[in-house]
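Worksheet: one structure, shown below.
Every protein chain of the complex appears in place save one, which is left out.
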Amino acid sequence: MNSLTLLMFLPIIGSVAVAATPKAKETLTKQVALATTLIVAAATIAIAVGFERDNVDLQFVEKYSWIPSFGINFAVGIDGLALVLILMSTILAPIVVLAGWNEAHGGRWSVKVFYILILVLETMMIGVFAATDVFLFYVIFEAMLIPVYFLIGGYGSGERSAAAVKFLIYSLFGGLLMLASIIALYVMSGAQGGHTFDLAALSHLEMSSTTQNFLFLGFFIAFAIKAPLWPLHTWLPDAAQSATPGTSVLLLGVLDKVGTFGMIRYCLTLFPDASKTFTPMILVLAVISIVYGAFLAIGQRDLKRLIAFTSISHFGFITMGIFAMTSQGHSGATLYMFNHGFSTAALFLVGGWMISRRGSSTIADFGGLQRVTPVMAWSFFLAGMSSLALPGMSSFVSEFLVLVGTFTRYPVHSVIATFGIVLAALYILIPVQKALHGPTTPGNENLSDLNLREKIAIAPVIAIIIALGFYPSPLLKVINPASAHVIAQMGFTDPAPTNGDK
Amino acid sequence: MTTSNSLVYLIALPLLGATILLLAGRRADKWGHILGTLMSASSFAVGLYQLSQMLGRTNEARPVTQKLFEWISVGTFNVDAGLLLDQLSICFVLLITGVGTLIHIYSISYMSHDHDRRRFFAYLNLFIAAMLLLVLGNSYLNLYVGWEGVGLASYLLIGFWNHKPAYATASKKAFVMNRIGDMGLSFAIMIAFATIGTVSFEGIKEHAHHTSTGALTAIGIMLLVAATGKSAQFPLQAWLGDAMAGPTPVSALIHAATMVTAGVYLITRSNFIFDAAPTAQLLVVIVGAITLLFGALIGTAKDDIKKALAASTMSQIGYMILGAGLGPVGYAFAIMHLLTHGFFKAGMFLGAGSVMHGMNDEVNMRKYGALRKFMPITFVTFGLGYLAILGVPPFAGFYSKDMIIETAFNAGGIKGIILGTVTLLGAGITAFYMTRVMILTFTGKSRWDDEAHPHESPLLMWLPMAILAIGSVSSGFLLSRGDALVNWLAPLFEHHGEHKELLSPIVVSGLALAMVAIGVAIAFLKYSRQEVAAVAPEDVSVFTKIARQDLMQDRFNEAVFMRPGQQLTQVLVKTDEAVIDGAVRGVGQLAMGSGSILRGLQSGFVRSYAALILVGASLLIAAIWVVTK
Partner (left out) sequence: MDAANYLYLSALLFTIGAVGVVVRRNAIVVFMCIELMLNAANLAFVTFSRINGDLNGQVIAFFTMVVAACEVVVGLAIIVTIYRSRRSASVDDASLLKR
């Protein structure tokens, strides 16, 4: 069985097919790209069906020698965590392609290049979550920057070049710190039983606590930049403001998850002791992110920047859940990653449609859309409700799990974070009121409502959000064993009920 | 415990209605209101069926449960989507679906000219479903879903005419203030899970007795915070007046009869926590007492008929909260007042809607007057509700409110005397402002605007009002006959010994009636004997001015929370750009600056490059020479 490798290379094959389409037939190009992403999504679902959810070991494991002289392998395999994230990425891809049907027009390069970049990026998205060789992970981690750089810089709007460069340099900086740590791990592995980049082998390395702390920071800073954690977040609003909505979905929905995914898969596994040492500091940063992101979202005038800041708040929740080290917090954080992908996708896609129709992303330029474009307004409203974690929406389940899981071990952090839910009501309802309610702003009277293609694109997102809000068990059953495994590896057990210490 | 497979239909039917109406869009405009009403009515039918089943069983076997599916299960945190229908929740189910259906019928006519009537019915159905989930959930987390669900429905309905900016703001305000309360509920659930290890009613009830008082007090206070948000109690009461922006049937259903009483349900449902946490219980009583006076005082100064009724609702819920805070002796009376209030207040709101309907949506009572002749049915039904809220025997309020006053007096010691006095005082003020509403609206001379042509409302509107009026007359008598409701609910609450009586029931009734008479008399002297100005006079006392501004609640919130919050946001936005992003850009500029300094070496002159190479090579050789020497 080499299903994972096949899955990884399906989008590449698709991109070759896209490249082969004649330049004049742009619709054909888009259709080929859409078909490819749909096939990949179907293939991922097939893999998910074959996944044994109670098995905590890596599954679908493959290993090919890549650079033997350095002990580098092309090694992949997935557990519940990786499966959930790959599933999210591959389901989002066709939605992004369909939703952003006309995004590539007005770019610096042709429509074809846009879809080739998207498909290459999809391959890397699968690879980065599936990699079990640290070197392979690093290579994909850095290589992912390239398509995104071109997607922002080539097809974005406004100050797209500056935003793309800022994004690239920020990420490269973190990536290089991680590279230094990886090389150090490699060198140490040579002294302890042979050079290797294998994740499982590296996790058993013996090292002094000082070394572990420094290497941990190398990884963690890279991931904290990716998953924007305060105060390393300033690239995100700029990038999200300049990128096309589809790119923003992939950027915030998938790429940023590599950061939180990496915290679990690499920081916790490779450096359990250092993780414990830094937990208090990281939790404080996470709580700051939650509240700070929410306040800044309230203060934004630009719709895209607002959504970006809400994500900073949400990533604070995810990070808090990860480092709370309880099964509820951990499972909640993983579920949060999945749910955030869809709720952000909904916000960005609908927001993108609103912006492209109005020709402005300033919230004050909208107004009264509920009367003019009811379906679009409803979609935005539901996306917003999902973002503020209304019960019945999927994000509520994950947010509540994170809060309750954190509360059992770190009540103060959890209490402060809970104030974020009031702020969330504000940062969603303020733009909802300004954009959807009130009298129709001059210039908006003739905006067109969502067309069939857009309805087809947004319907599954909203359906997933609501369905998982009421019935998250299928995902939780995949996530729980993986989370429990990590918690157990770290040597933690859930705090027992205290009965108020009676 | 008995299980049942049909509980889910109570919620599923209205939810299905809401879904169909929302998804079908304009295609459903023709029949949407009928479907909505049918769904609500069939849910009521299911409720009646459940009641009949329940009556046929013994006390212990009456509660029924239904497990729908496993909802959230992580580690020891296991929450099923499960429903629980017991003696307490059946009262609410029948109130919600019964009054709800009447209001659906009323709305068919009331909203008939509105372009978006279908959407209105979709929201109403959504509300019914969420409210039923609130009272049927078998754990705090399930309740929480309904709790925020009704908040959402309330938001949508308050902002139903959200093209008017003030209405949109009112709906946002209601949602945000409710969220502050919801936060309290979140905290309560988190504390419950951390200390007791479960969030289901049954589980917590079982473990409550070996949980420390401190933990239970914390849970209780947080539940109280939740209740103050949803039930518009002090200090989270400010949203209710603005919520009157919604269509009047909404005010009747959500902001009078059902949703705002959810706080009373929550406290009664959590009796096992409050009984074991006296401090939390005391706070409940204090909140109730403050709010019942607070609401009543606001009510005395409002000229907007809906806002006057809203203030009255706030005050009446204060009575219920106070009753619920008095422990096992008070729960049943709180619920009884809740049910009777559901009848008479919903009836009065519908009456107000009927008046507005005939008066071109005018809400200012100073522009009413003499409507008795033009709207006889509205006058009679409203009048019956008025007598009920005053507590005139044998109308409904006489039974329920007097019980709370009596229980308050019997609470013991100074506490009992203070609470009793407060509730009596409240009754007097209630009589004053309700009489004022009656006089200004229905009697005296007409003060209408020129284009007003008052007329009686059509059958579909007055029929629900009539039915609710019958309820206002009879419900108190029926519920208290032979202590029917008290005995019905008794198995749910732990009983303590008989309380000693400070005042006998007859004395209490006498005192209450005396207070009411004084209130009515003052109102008559002030508004019936004198000419009422069509424009609110400006030369009024400071107290009136403060009361007109809702006792400064909005000013306080704006000064203490809103403006500092806005300033903080602005400061943070600027800080983010200047300091954090500034630091990042600073690093970039540092790199560029050092680059521009080094650029000076790249003069373009070949010979200077050659000289540099020469110098460099010489230095290198010298270095090697020094090292190897």
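By letter and in written order, the chains are A and B; residue numbering begins at 1 in each of them.
What we mean here is this: contacts are C-beta pairs under 8 Å (C-beta built on N, C-alpha and C of every residue); 3 or more make two chains touch, one makes a residue touch a chain.
Treat the numbers as computed from the prediction; the structure is a model and nothing was measured.
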item: Where the missing chain makes contact, among the chains that are shown; value: B
item: Sole contact to the chain not displayed, among B:L459, B:L590, B:A611 or B:I624; value: B:A611
item: Hidden partner chain, residues of subunit B it touches; value: 602-607, 610-611, 614
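We adopt the following convention: only the chains that are shown with their structure count from here on.
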item: Residues of subunit B touching subunit A in the complex; value: 22, 25, 69-77, 81, 141, 144-145, 147-149, 152, 159, 162-165, 168-169, 172, 175-176, 179-180, 182-183, 186-187, 189-191, 193-198, 207, 210-216, 568-570, 572-573, 576, 580-581, 584, 588
item: Subunit B-facing residues of subunit A, complex; value: 166, 169-170, 231, 233-235, 292, 295-296, 298-300, 326-328, 331-332, 368, 370-371, 374, 378, 385, 390-392, 396-397, 400-401, 403-405, 407-408, 411, 414-415, 418-419, 421-422, 425-426, 429-430, 432-433, 436-440, 470-473, 476, 480, 483-484, 494-502
